[in-house]
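My questions will all concern the structure given below.
The complex appears here without one of its protein chains, the remainder shown in place.
Order of writing sets the labels: A and B. Residues in every chain begin at 1.
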Amino acid sequence: VPQSELEEAINAIEILRERGARVHCITNSVAQNFTANVLLACGARPSMTVSPEEIEFFVDRCDALLINLGTLDLERRKTINSAMVAAGRRKIPVVLDPVKCDISIPRLDFARRLIGRHALLLKANAAEAAALDGIEAGCRVVTGKVDVVDEDGRRVAVANGVPLMDRLVATGCVLGALIAALCAVAGSYRTGALAGLLWTGVAAELAAPAARGPGSFQVHFIDALASLDAATVREKARLS
Amino acid sequence: VPQSELEEAINAIEILRERGARVHCITNSVAQNFTANVLLACGARPSMTVSPEEIEFFVDRCDALLINLGTLDLERRKTINSAMVAAGRRKIPVVLDPVKCDISIPRLDFARRLIGRHALLLKANAAEAAALDGIEAGCRVVTGKVDVVDEDGRRVAVANGVPLMDRLVATGCVLGALIAALCAVAGSYRTGALAGLLWTGVAAELAAPAARGPGSFQVHFIDALASLDAATVREKARLS
Partner (left out) sequence: VPQSELEEAINAIEILRERGARVHCITNSVAQNFTANVLLACGARPSMTVSPEEIEFFVDRCDALLINLGTLDLERRKTINSAMVAAGRRKIPVVLDPVKCDISIPRLDFARRLIGRHALLLKANAAEAAALDGIEAGCRVVTGKVDVVDEDGRRVAVANGVPLMDRLVATGCVLGALIAALCAVAGSYRTGALAGLLWTGVAAELAAPAARGPGSFQVHFIDALASLDAATVREKARLS
């Protein structure tokens, strides 16, 4: 990985902190509170409405859009479709997190249609990515023990993070939201994805040693996201 | 500010702690959990259903009603209308928090109709209050660096609180719910509002020095809300 990629990612983190970015999140009801708190900790400004009557007013004022398919229902589907049109018109970055699309066929079909119709960043775990295999996405992040960003065959792997993240609900969901915020300031899906993986992965590494379990890990994780500095990201980044 | 106003506010805090109050909250899905935990920490008893089929059973048993317009949708609109009728019949206090009504025109219209039809306490930030300017509300709380309670031109300013509150989602939402609980025991919107601003503002000041970021701030804030005593509120109150 060229050193310049790391520096661009760190730069995106610093710009988000200084200038902020408004991220509209259509996300599942389990993750909404944690997602909003992570965005605020990192300098972004969240909005979270999921109603079709109001969505355009919010997308018309935001800098990035997160579409997370957890707790998908008919209202969320309608809202997502309207939001995607509004985001396309405004050419803002869109991150799609097709949560558990490997389990539900209607959800998988819905995710496929979204990817086929819009240029977006797809963030998925291995099972979800496998279910969506063969669908071309502009940029793809596959999370796991090692996370991989893949844009048109140019791949970069990030080996940061800790196992405790799997004992906390919605860590993947908040990653998607943070990547959306970072894409808005970075101007590129690839840099936004890399910055989001580094920021959450390194913050988790700082939080874990002080944690006595998943409860205190969450508290330390949010604190670390808010206070992490460029030098620490640079020192701890494990890219290849 | 007459000393008696401060003492009435402190009195309301102590009564809520001793006797409790049932607050029904029609609030956004992002704030529900934090709101319920803040009410419980302060001695109130929350209920949170938002379905039109059941709302009357809950409003018929509560001592105060919170209407928060975050994540507004058609079901919440229907429920709010029924709840307002039931609250009016029972003459219990109602607090309206018109979250982000400055962004969504349908939400602004809905907020205007509610205020026009019912005597309630309006709690808003500066942008929301400006969007609703010209609408008469019985009592108005405008939050900001300094919070202002305005009832028929009698104004009181509260300068408590810390900047970290803006890094935590829904601190404004929980303030509205706590004010509703305090109005129920105080018997006056003005005293309830003052008591809620003091209780959250002073608790935040106690929590902030021990916090290493927004994650631990939330934990300390809830602990401080539960343990705050009258002497500390009296000592730290900054009213003018």
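In this text, contacts are C-beta pairs under 8 Å (C-beta built on N, C-alpha and C of every residue); 3 or more make two chains touch, one makes a residue touch a chain.
Bear in mind that the values here come from a model prediction, so they are computed numbers and not experimental data.
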item	value
Sole contact to the chain not displayed, among B:M48, B:L69, B:L96 or B:V162	B:M48
Touching residue (missing chain; options A:L72, A:C139, A:A181 or A:L206)	A:L72
Hidden-chain contact residue, picked from the options A:P2, A:G134, A:G153 or A:G213	A:G213
Positions on chain A where the hidden chain makes contact	28-31, 33-34, 70-74, 100, 103-107, 166-170, 211-216, 218-219
Residue numbers in chain B that touch the chain omitted from display	29, 32-33, 36-37, 40-41, 46-51, 53-54, 57-58, 61, 75, 218-227
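Throughout what follows, only the chains that are shown with their structure count from here on.
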item	value
Geometric centre distance via CA averages, chain B-chain A, whole Å	32
